[in-house]
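What follows is a structure written as structure tokens; I'll ask about it next.
Missing here is one protein chain; the remaining ones are kept as they sit in the complex.
Presenting chain A:
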Amino acid sequence: MEAIWLYQFRLIVIGDSTVGKSCLIRRFTEGRFAQVSDPTVGVDFFSRLVEIEPGKRIKLQIWDTAGQERFRSITRAYYRNSVGGLLLFDITNRRSFQNVHEWLEEARSHVQPHNIVFLLVGHKCDLEPQRQVSQQEAEKLAVAYGMRYVETSARDAINVERAFTELTRDIFELVKRGDITIQEGWEGVKSGFVPNVVHSSEEVTKSDRRCLC
């Protein structure tokens, strides 16, 4: 049954080193919080199914990139094949917020000719007392770049589902409207396979079977 999903979206997760990218992804895909985690080397991979509407599943393939500068040249190669991304900063680390702009520039310049839908994530929101970036400030920046803004905590499992699901829904809408199309040789969006025979009425009905052309 794992094989049954409507689309596969490839998402890339970027942001300064130590803002908590891997922890956020692990919370989302494995449901747990790793107290200690080694810095990511290059890129790592995770995947999970998300049900955006009853019976409609999207498979997310998540590319977890290293924040460290030395791996930057590796990361660049991966933007092109992503349809969406989470751009993380740490709300207790002002520097990581200031670098958001730089990350966006970098992504935009390497994603050509495609587009990436980004979601801005203010991470570690459980550490309220150490907050260095206000929510209003972050929201303002997100609006300026046409992104949504969500504050999350991997440790306390706050808004983790929401961050990924909202991004997935946004991309799904764009795909439905035809603003994003499946293309040969591009891994950002792949179509899945819908069963011929369905078990229940909640499952994808015949009329929902998409034409793959």
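The rule is simple: contacts are C-beta pairs under 8 Å (C-beta built on N, C-alpha and C of every residue); 3 or more make two chains touch, one makes a residue touch a chain; residues count from 1.
Just so it is clear, contacts and distances are computed from a predicted model.
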{"item": "Listed names \"Probable cytosolic iron-sulfur protein assembly protein CIAO1 homolog\", \"ER membrane protein complex subunit 2\", \"Protein FAM114A2\" or \"CDC20/Fizzy WD40 domain-containing protein\", matching UniProt entry of the absent chain", "value": "\"Protein FAM114A2\""}
{"item": "Options A:4, A:52, A:127 or A:157, residue touching the unrepresented chain", "value": "A:4"}
{"item": "Absent chain, residues of chain A that touch it", "value": "1-4, 41-43, 45-47, 61, 63, 70-71, 73-74, 77-78, 187, 192-197, 199"}
